[in-house]
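Removed: one protein chain of the complex. Kept in place: all other protein chains.
Coming up: subunit A.
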Amino acid sequence: MTASLEVKGLAYAYPDGHQALFGVDLAIARGERVALLGPNGAGKTTLVLHLNGILEAGAGSVTVAGLPVGDRKHVAEVRRRVGIVFQDPDDQLFMPTVREDVAFGPAAAGLRGAELEACVRKALERVGMAEFADRPPHHLSFGQRRRVAVATVLAMEPEILVLDEPSSNLDPASRRELADILRSLDVTVLMVTHDLPYALELCPRSVVLSGGTVVADGRTQELLSDDALMRAHRLELPYGFDPRSVTVRG
């Protein structure tokens, strides 16, 4: 079976010369949920922007379900397969109503009429927001907007869902609701986060990116319990949180 995502030797320097990635290797199998951890400035966002070809690799390659990213021919298909949920839902939700926003991706891919309508409804139902379809996004709470942002991407039936800081700015109840939704989805997930308990709760596997390379890749509970590794890469657990005492759900 081909992996959902395969990154090989990916290196990238910004046009101003600042090099963000120095040979990243990462493979994610279909259906896996993986957390991408790392301190600020580690290159996490840069890596994410490579996954759907917004940034073009300086060296190395990215493939999504066997399809090479960066090949101009496949750009539309790659962007459909890789669903990125950005951190600020106000950036992600740019249409006048929730329904139109969720419809944007599928409509850009050519879906119309009843088919489009069904696709939108299904995506909104998956995040429990179907009754808000005709609302303008700015009338929703932050947590609701984040869920709609996830729906906008789900509507495109992505191969892999990439979430940038999904739990940021959420109150504990919304954070838990989002976790329930993410767990219920049958899709490969790559979650960029600083929220380590959230990573432990949702992702059996974690990858630590630091200084533009992958420095650790393994079971989340083991990584978070490795004090030396954590200290070396500016990763800190919240006060009183002990990953060893948590029973991880399968």
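To be clear about the criterion, a contact is a pair of C-beta atoms (placed from the backbone, for glycine too) under 8 Å apart; a residue touches a chain by one contact, two chains touch by 3 or more; residues count from 1.
To be clear about the criterion, contacts and distances are computed from a predicted model.
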Chain not displayed: protein name in its UniProt record ("Menaquinol:cytochrome c reductase iron-sulfur subunit", "Cobalt/nickel transport system permease protein", "N-methylglutamate dehydrogenase subunit B" or "Carboxysome peptide B"): "Cobalt/nickel transport system permease protein"
Chain not shown: contacting residue from A:Met156, A:Leu170, A:Leu190 or A:Val208: A:Met156
Among A:Arg33, A:His50, A:Arg80 or A:Arg126, residue touching the chain not depicted: A:Arg80
Selected from A:Leu67, A:Met95 or A:Ala130 as touching the chain missing from the view: A:Met95
On subunit A, residues whose C-beta touches the chain left out of the figure: 49, 52, 54, 76, 79-80, 82-84, 86, 88, 90-92, 94-97, 100, 103-105, 107-109, 112, 116, 136-139, 152-153, 156
